[in-house]
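To start, I am sharing the structure in question, which I have written as structure tokens.
All protein chains of the complex are present and in place, except for one that has been dropped.
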Amino acid sequence: MTTKITIPEIQAILDAELPLVDILGMQVEDVAAGACRVRMRFKPDLVRPGGTVAGPAMMALADLAMYVVVLSLIGPVELAVTTNLNINFLRKPGPRDMIAEGRILKAGKRLAVVEVDLYSEGEEGMVAHVTGTYSIPPQDKAPTIAQLTGAAGA
Amino acid sequence: MTTKITIPEIQAILDAELPLVDILGMQVEDVAAGACRVRMRFKPDLVRPGGTVAGPAMMALADLAMYVVVLSLIGPVELAVTTNLNINFLRKPGPRDMIAEGRILKAGKRLAVVEVDLYSEGEEGMVAHVTGTYSIPPQDKAPTIAQLTGAAGA
Amino acid sequence: MTTKITIPEIQAILDAELPLVDILGMQVEDVAAGACRVRMRFKPDLVRPGGTVAGPAMMALADLAMYVVVLSLIGPVELAVTTNLNINFLRKPGPRDMIAEGRILKAGKRLAVVEVDLYSEGEEGMVAHVTGTYSIPPQDKAPTIAQLTGAAGA
Partner (left out) sequence: MTTKITIPEIQAILDAELPLVDILGMQVEDVAAGACRVRMRFKPDLVRPGGTVAGPAMMALADLAMYVVVLSLIGPVELAVTTNLNINFLRKPGPRDMIAEGRILKAGKRLAVVEVDLYSEGEEGMVAHVTGTYSIPPQDKAPTIAQLTGAAGA
């Protein structure tokens, strides 16, 4: 099975629909069916006391990785939404880019469960571990993202 | 028992230490010992497909409410860190300000557990529900926030 | 709105379908639409090192309370299944009965989210806090519990 969405297609959705992704400096680096790697550039805007990357920035990165994993399996046409996210913060990340590695645990018709490992680039040891659930809308009811945004040729 | 930190004291820490709070338009409205209310202004930057507030913005709001609840109990001197956060997304929020109501579930010496309810202003029904854990550093080892940041009189 | 299932109806399902409930000494004490109270009798079988009630027994109690809350809203005919459960252990319970108070956070068509507070009878302070998600099968596809078990008149 191959991915149902390419990096440029994902990037187009993110550019059009998720301004936060750009604000936080996140970028999809790799996608396959049920797996992806996403990077978040280090920016002083994202720090917390102690100079390390703030937790909410990590949660945003994990959430994006989950979304990309789901899109890789169902394609760009569905409006999937996160229903649950659980994160364990394991180690203080350095002032560096962060990398999220996402992979599917369960691809059901109605629910997808995804696991994401977060690393600080060039450092050993996982920084945070995330699991989350996406709700997949019934096929016949789900609007495409183009319908939602009124895009002409998306 | 009264709160060990005031809103201006919290605001000073957030201004100095957590640029993301300002980027996301978050503001502490009320604090008491073990409880708080925090607001996030609606901004087009925070939307997701469908026009509603993005999940990561909600997680950032809940994380801030947890932090304020913890500071209200241990004061501005400790370097507490989130160790776990679990969020259930319940309803699509409207394009409005979001309100987080945080309250302490357990105030231990080493761990604090906090619950946060998220609402869309003026709408009925909880939008998201969060529980999270903070690790509290041992008293004698914990640097004050002023020590961490090299601030002279903070 | 009133509950779609009574205590005797719940008890009949538990007796027929969930032997663990009886092994652990659990009993539904109260049910209303979207809320319930369930008791677990203290038994030496359920202890852990230190003499307190073991965590898995508490998780079983919370899971039952979640199930009863869901049945109170959809009635005895559906085969709902837990998809996620998150528990925070807050305080050591005494060697006493435990009480679970469950309430609905979201009653969706496909997902129900439930919150459960666990107490040690006669003691102040919550012992554990649980949130969980149930997946509700589509109405036309869901077998009744009677169909599943081959019961004649259940």
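As written, the chain order gives the labels A, B and C, with residue 1 at the start of each chain.
Quick note on the criterion: a contact is a pair of C-beta atoms (placed from the backbone, for glycine too) under 8 Å apart; a residue touches a chain by one contact, two chains touch by 3 or more.
As the structure is a computational prediction, the values presented were derived from the model and not from experiment.
Return the single residue from C:60, C:73, C:107 or C:127 that touches the missing chain.
From the options C:60, C:73, C:107 or C:127, the contact with the absent chain belongs to C:60.
By the contact criterion defined above, which parts of subunit A meet the unshown chain? Give residue numbers in ascending order.
86, 88, 90-91, 105-106, 113, 115, 126, 129, 131, 133
Tell me where the left-out chain touches subunit C, residue by residue.
Counting only subunit C, the missing chain is touched by 13, 17-20, 23, 44-50, 54-57, 59-60, 63-64, 79, 81-89, 92, 145, 148-149.
For subunit B, which residues touch the unseen chain?
83-84, 86, 110-111, 133, 135
Note that only the chains that are shown with their structure count from here on.
Where subunit A and subunit B touch, do the two copies share over half of their residue numbers, giving same, or under half, giving different?
same
Using Cα averages as centroids, what's the distance between subunit B and subunit C in whole Å?
31
Please output the residue numbers of subunit B that touch at least 2 other chains, ranges allowed.
Residue numbers touching two or more other chains: 86, 88.
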